[in-house]
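Heads up, one of the protein chains got dropped from this complex, but the rest are sitting where they should.
Moving on to subunit A:
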């Protein structure tokens, strides 16, 4: 990440390099040293009061609805506790041990990984393609933009119920379309792998508009003169896109990679509406498992342990992204 100081240093060195050639002209006169003007010092309690006034309500809400539940869940993860029961048995790290040694955990992790990689990766690629297409001067561009973005604002449950019928192998549109070209409908609901493909498709359909929207905004801020200069220099549109546009989209890509990853790992509504984690638990992600264990099975402690593990994964992934990926974003 670059700071103001870095930029300042770069400018200074650029000036220093440029000066000997005489292209820029005479060296700049050094800035006069800052003089210290005594200011009336604010009373600290006054600024604290202001802080409390402005940030207080927000902080209070965050503590009550985010940090407290977070820590509470951390505490519950050390208990063997039936949801609804007035008493619980402390088991230390027992729930974590149980999760890591459960034979079903490998499947849940695999499903979560496939779902996340497919929805985040696929979403970014398709979203970018849409954004590039929608950035062109085409007839009906406004309508097309609305159509691409519209699913994003719909409720996930409504989307899930809608697609439930679309994928129905007996009555659905996909079955009719595939039938028209002489292909039988895949067993979307009866095969765990196809079911996972199905929920990924629906997730992408719903959320790709968000990626497209953000990328579109970023594309519109790419300076035209850079592209014109490149085309004058004989760069093909593909080359210009790869070497100029893509790097300029770096910060946007970084931002999207974090936000889409977080929402993908936390997605629940479509799975609940379409497959309820089945068949054969083939669409049970970690998020769905938290719900399933906590509210269906009533294993509040175990469920909290899975939630804590997912939280840790999200935290680590986000920190890694902030530390490494962001450094490679060019500007």
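In this text, contacts are C-beta pairs under 8 Å (C-beta built on N, C-alpha and C of every residue); 3 or more make two chains touch, one makes a residue touch a chain; residues count from 1.
Rule of thumb we're sticking to: contacts and distances are computed from a predicted model.
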Per UniProt record, name of the chain withheld from view ["ABC transporter substrate-binding protein", "Sulfurtransferase TusA family protein", "Succinate dehydrogenase subunit B" or "Marine proteobacterial sortase target protein"]
"ABC transporter substrate-binding protein"
Identified contact with the non-displayed chain, of A:57, A:90, A:121 or A:142
A:90
Touching the absent chain when the full complex is considered, from A:47, A:190, A:243 or A:266
A:190
Contact residues on subunit A toward the hidden chain run 1-4, 6-7, 63, 67-68, 71-72, 75-76, 79-90, 103, 164, 168-171, 187-191, 251, 276, 278-281, 292-293, 295-299, 322, 331
